[in-house]
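Showing subunit A:
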Amino acid sequence: MNKHISALALSLLLSVIPFSGVNAAEKTIRIGTEGAYPPFNFFNADGKLAGFDVELAQALCDKMQTKCTFVAQDWDGIIPALLAGKYDVIVASMFITEKRKLKVDFSDPYQKSAMTFVIGKDSTLTDFSPEGMDGKIIGAQGSTTQGDFLNALYPNSDIRLYPTQDAVNLDLISGRIDAQVGDMIPMLDWTKKSTDGNCCTLAGEPITDPKYVGDGVGMALRQEDDELRLKLNEALAAVIADGTYKKINDKFFSVNILTLQ
Partner candidate 1 sequence: MPADSIALQVTDLHKSYAGIEVLKGVSLNANQHDVISIIGASGSGKSTLLRCLNLLEVPDSGHIQIQGETLNLYAPHGATPSHKSQRKIESIRSRLGMVFQQFNLWSHMTVLENVMLGPCSVLKRNRDEVAVYAKSLLERVGMLDKCHSYPDNLSGGQKQRVAIARALCMNPQVLLFDEPTSALDPELVNEVLQVIRELADEGRTMILVTHEMRFAREVSSQVLFLHQGEIVEQGPPQQLFNDPQSKHLQRFLASVNL
Partner candidate 2 sequence: MQWYEYLSYGSTGWGDELLSGLVITLSLAAVTLPLGLALGLAVAAASVSSSKAARWGALGFTTVIRGLPELLSLFLIYHGVGMLINNTLKWLNPEADFFELSPFVAGVIALGLVFAGYAAEVLRGAWQALDRGQSEAGLSIGMSKLQVFFHIERPQILRLALPGLGNLWINLIKDTALVSVIALSDLMRMANIAVGSTKKPFLFFLTVCLMYWVICIGCEFCIAKMERRANRGIRTL
């Protein structure tokens, strides 16, 4: 009797642990995001993930009528963890770049991409060309397109790469860095909406060179997951068409981030 029960338990255990959710129809989609990139994805004081990315992803899941779980992952390891199968799709406002396309596939863009310089309000900087920024300290989040952009074009500036965008913001507030380069929308949001972002303002022309900002912002998937990618694209088109996208957009932003108009 006991033997039977333990055998049963064992087989249950085996079926649950390594091969969880083999049944595709009932598969939960695991969504990876960073959780340190407000207002797109961040932890609220409840310790829960929130933000535009999170709400949009939830809307997509509702549309596809599947269950979704969210997983937070440091930006540095966000692609390796996808490849290792920690989650199935990254929804973390990731730019669609050529370099990333070597490793992952992207959905259709769900935001337009651009980068911008941000400076303190009392800053006297006006020239953001590589010459103008000679000898200046510029911060950006590491392992990002901003970092690649700075490393490639600003060899004479002191470039500092931080583990999180929050950390860059902190050091811009404290004046450790003269300027930072960040994604247009979160920077817009941070400087306009938050109390601590009040210190700072966008500066210079938006940076839109597709070499660095790519073709917009997309959801990243493993290259073999074509089926999920197509389903997500379908769902994305649907939530844009039925106005859900606009509702979420307006909850977080004053501009339409799909078009940046």
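How these were chosen: all candidates are chains of the complex that A comes from, given by their letters.
Methods note: a contact is a pair of C-beta atoms (placed from the backbone, for glycine too) under 8 Å apart; a residue touches a chain by one contact, two chains touch by 3 or more; residues count from 1.
These numbers were taken from a predicted model, which means no experiment stands behind them.
Asker: So subunit A is shown by itself and the numbered options are 1 or 2; which of them touches it within this complex?
Answerer: 2
Asker: Mind pulling up the subunit A residues that touch candidate 2 in the complex?
Answerer: Residue list for subunit A touching candidate 2: 18-22, 35-36, 38, 42-47, 72-74, 77, 80, 84-86, 163-164, 166-167, 169-170, 173, 196.
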